[in-house]
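A single protein chain has been omitted from the complex, and every remaining protein chain is retained in its original position.
Here the chain labels run A, B and C in written order, and each chain numbers its own residues starting at 1.
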Amino acid sequence: MFKGILKEQTIQVGIGFVFIVVLLGTFILPEWMSNNFMYGLSRGLAVLGLMILWRTNLVSFGHALYYGFGAYAVAMAQKYLGVTDVFLRIIIAITAAGILGFVLGFILRRYREIFFAMLSLAFSMVLYGLLAKAEFLGSTDGMSISPSTMFGFELGRFGLFYFIGFVVILSLIFAHAYLRSSLGHLTTAIMDNEIRVEYLGYSVEKAIHIKYVISACLAGGAGGLMAAALGQVDPDSMVLWSVSGELVFVTIMAGLGNILAPFVGAIFFEFIRTYAYEFAPQAWQMIIGGTLLAIIFFLPGGLWSLFQKINPFKKEKK
Amino acid sequence: MAINEILKTTNLQKSFSGIIAAEDINISVKEGEIIGIIGANGAGKTVFVNMITGYLKPTSGTIEFKGNNITGIKPREATHIGVCRSFQVSQVFMSMTVKQNLMIAMSLAKKSGSQLLKPIDDEILSKECDKILKQYNIIKQKDLIVSTLSQGMRKLLDIAMAVVGEPKILLLDEPTSGVSVEEKFGIMDIVISALKKSGTTVLFVEHDMEIVERYVDRVMAFYQGQIICDAPPKQALKDKKVIQYVLG
Amino acid sequence: MKLINLKTLGRIAITGLIASVLPMSVNAKDTVKVGVVSFLTGPAAGPFGTPAKQGAEIVIDAINSGTMPAPYNTKGFAGATMNPIFSDESGGGTKQVGLFRDFVQKQNVDAMIGYISSGNCMAIGPVADEVKMLTIFSTCGTERLYEEKLRSHVFRTQGNAVGDSLAAAKYIADEYFKGKVSTSDKMYTGINQNYAWGQDSYKFFKLGMAQYMPSAVGSTKPQFPKLFSGQYGSEISALSLDKAKIVHTSFWNGDFEAFMLQALVRGFFQKKILVSSVGGSGVDSLDKKFPDGVIMGTRGNVGLIVRNDTTPLNKWFIDSYKKRYGAYPLGPSYQYARAVMLYKIGMDKAAKAAGKFPTQDQVIAAMKGVTFESFADTIEMKRGDGHQAVHSIAYGVTKYNKAKGEPGIEKVIKYSASCIYPPAGAISQKWVESGMPGRKCN
Partner (left out) sequence: MQFLITVLLDGLIYASYLFIVSLGLTITFGVMKILNVAHGGFFAWGAYLASISIIYLGDNEYNSFLYYFAIFLSAIIVGLFFGYIIERFILRKMYNEDIHLIVLATFGLFWILEDLILHVFGVDPLMPYYPAMELGGIELGGIFQGVYSLTLAGLAIIVAFICWYFLKKTKYGKVLQSVIFDREVSVSMGINVTKVYLITFIIGGMLGALGGAYIAPTISVSPGFAIDVVVMSFAVVVIGGMGSVPGALIGSLIVGLVRAFAVHQAPILELFIIYAIMAIVLIIKPEGLFAPPKPRKI
């Protein structure tokens, strides 16, 4: 599955990108900027998950379910088991989201289009309803996450940043291996023609289920990393429907063209948000909303399509 | 069960909210036979193909494949046991290239799942794929997006994708419709010779009687959901009812 | 490139780095940059965030110009002028944590002051310690902040919810329960916002009632609507159906006014006795419509309850506030002003001890455990290892003052800090459950 993957240009560019971001963030740029990079890389994972789903024309308006579930899994593991190790945290977040995705996948894999979007929304709001009201889950306050450790030592902000970079690289490799495989292409095929896929002897639902679980794992990992990076989880900024909407927005803004796009888009989003919030605290939603409309109307391929125009590595198609 | 019998239907019937689309269909097909299915539009040919391949569930009656009851199985189960099909309107993956289409079909045809995890441009499979593309004479178009191809090319690709699954029985729904007259025999020569080599049983729906005469061992003529004639081509094409309801 | 060039480059870079880092901690400063966070948008802005900001502004301006009455009549904070940056607290804990980090790392503030919501305090507290930023919480009330963990860089000039709730329970026992016998009169329920503040407030009210009025019974169905939900039709119905006559609430912000109005329409106050621990700030906005007979606290000697107090500092505050903003200062105005005052005390004291402009650690050391005169009471930073304030808390009953044409309060009882807060080091819940040993009530 991973044979020769490191030789692929997408992966080389991706690893280079992450290295540059991490180096910029830890050595050169001021800390607040590095925070934006860190959040961007983390959130980018969830966006990558959405992008993978979108390639089958499935758009989840409830992906914050997994994002929040991963984040809360980290919070719960800390509260009840005292887990602060960053490796365990990410594994817990991914596993928890993956299991949830696996279970819900049995239902969701039968749905398409607006029904898929709505059912995802409903599931995410069910979780929101629980978290916001249940005191032992922190209700609307959420919970704070203590700084991460690694093998018992405090990791620190930079350490966490490296770790996030590491996770992102692994995810890039995995996502690319998946998307370049026949199984990955199968989902494009499903978007084109479900009947034919069935007649080729493969279960469409199974292919979607696999994809859904991958997507859930990525979103869960994003939530876990975000929880560790922010030091706080709460339902309004992790699980509410508008968070899902934001994720979908970043996906569109980034463009579906390349697995690196989600990370570029997510980092870009963090910066718009920080600046909009600083310079126009009462208009930042308007700025984001306006950006969204502008992208839809004037840059349908997303930010990535800008890169493609100037991309020196662009592959020539015969 | 007759010797070598691969497909058998008994009193197969299908109705859509009261309207009967097929009834009393009783056929028996031997291994390796090549059968032409003829009939006017709406005679029930496609409904019949759809029932055999699991796209439609019969209202009543049974379908047996190699003695096993396969009535109402799902399309992908049909494919698994070796009942494959092509389509009247080619069902291919429009936004992908010709080669990717076939590569997906070939990866799925491999019995071990590991091929699915390999890159779609996997080297070993790629060579095999080129061979088949060459065989079907669409090698030049291999990197074109399918939606830019002509109907005839899509048709060939559609059939190729069904054939790589190495079916025991293959149902072709109007393999030459939309194909230019010059291409028709070329396509059929390619397809039938390949299938004959592998001993595949073929049922194909066809309007062109020249093709029927040239390639089939037996003809089944449909009229108003029923089989009105089941005989070798020479005999069938002279049948009164066939002339009146199908050819006339 | 030649090696020598690289070396030179490196040297320049290192020199620059040192130059840019060193002066910050050594030189005296003309200004201190402080982030002041309160609700500037949303339901909590009008009745809480805005008065809070205004209270802070008055005190900051007065200290900057040296015009505040004694003992705050010296100019500046360790001589430096405060440059406040006001910021919005809405959006939830996660967003606030992000903004807090921005304040520290991007704006390079010297201290952070404010935070109204307990949820935000719980989120910010650990981060403030992590990034080592002196933070003075002014308003939020959850006792978990210090009982979960001691905080090295976080101070709070406001007593926690324990005192508010215990004082409410004691007030009911002292005033309301005199001569009451029927069961429903002795039953109580509550409507509180479903987050740290509301949950803790009701928990300690219940614990307090069990201690002061063992015969009183708590309802099985207290209501916990979401913060800022603003619509309480079903909740009011549920409370109305409940036999309990006493209804405890720790509602604050727009939620309180919304609840009061919706309850008023439905004749709620003819049948129920409302006990409100923070409602003081909502009385003015409802003015004449505010019902009489609501048992009301203001979380200390601030706002409504000390309107007629004539200590010089309080009189100055009310006068200058009215002059500048045309209204009485509310509870949050006092609370934010108090937080600013503690910062001044800490800065001045540390500067004196060090003989130069103090470092953050020196300020923290100076602030730890101090006792200072606030407007109408004394604040003692005596809990949470000298980081958490205790003070007296007063309750009264609302009664419209027809003569003056403004809301008023009567039958005020003040409970001293030693009566309503656990001793230093004790865990509140255990302390109350074990009968509040060692408490001294006046």
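Things to note:
In this text, a residue touches a chain if its C-beta (ideal position, glycine included) is under 8 Å from a C-beta of that chain, and two chains touch if they have at least 3 such contacts.
Here the structure is a predicted model, which is why all the values come from computation and not from measurement.
Within the full complex, the chain left out of the display is in contact with A, C. Taking the complete complex into account, C:Ser240 is the one of C:Gln107, C:Ser240, C:Thr311 or C:Thr359 that touches the chain left out. Shown as candidates are C:Thr31, C:Ser184, C:Ser215 or C:Gln231; the residue that touches the absent chain is C:Gln231.
Shown as candidates are A:Phe87, A:Tyr111 or A:Phe268; the residue that touches the absent chain is A:Tyr111. From the options C:Gly46, C:Pro69, C:Pro291 or C:Gly369, the residue with contact to the unseen chain in the full assembly is C:Gly46. Subunit A meets the missing chain through residues 57, 59, 61, 107, 111, 113-115, 117-119, 121-123, 125-126, 128-130, 132-134, 240-242, 245, 248-249, 252, 282-286, 288-293, 296-297.
Mapped onto subunit C, the interface with the missing chain covers residues 40-43, 45-46, 50, 90, 221, 223-226, 228-231, 233-235, 237-238, 240-241, 254-255, 257-258, 261-262, 264-268, 289.
Here is the rule we go by: only the chains that are shown with their structure count from here on.
Looking at the partners of subunit A and subunit B together, they share no chain. Distance from subunit C peaks, on a Cα-centroid basis, for B. Inter-chain spacing, taken between the CA centroids of subunit A and subunit B, is 43 Å. Here the spacing of subunit B and subunit C, counted between their Cα centres, is 78 Å. In subunit A, no residue touches at least two other chains.
Interface residues of subunit A facing subunit B in the complex, by the touch rule stated above, are 1, 3, 177, 180-186, 188-189, 191-193, 195-196, 198-203, 317-318.
The residues of subunit C lying in touch with subunit A in their complex are 40-41, 87-88, 91-95, 97-99, 101-102, 105-106, 118-119, 122-123, 125-127, 130, 194-196, 199, 224, 226-227.
Of all residues in subunit A, those touching subunit C in their complex are 30-33, 35, 39, 132-133, 135, 139-142, 144, 146-147, 230-234, 236-238, 274, 277-278, 281-282.
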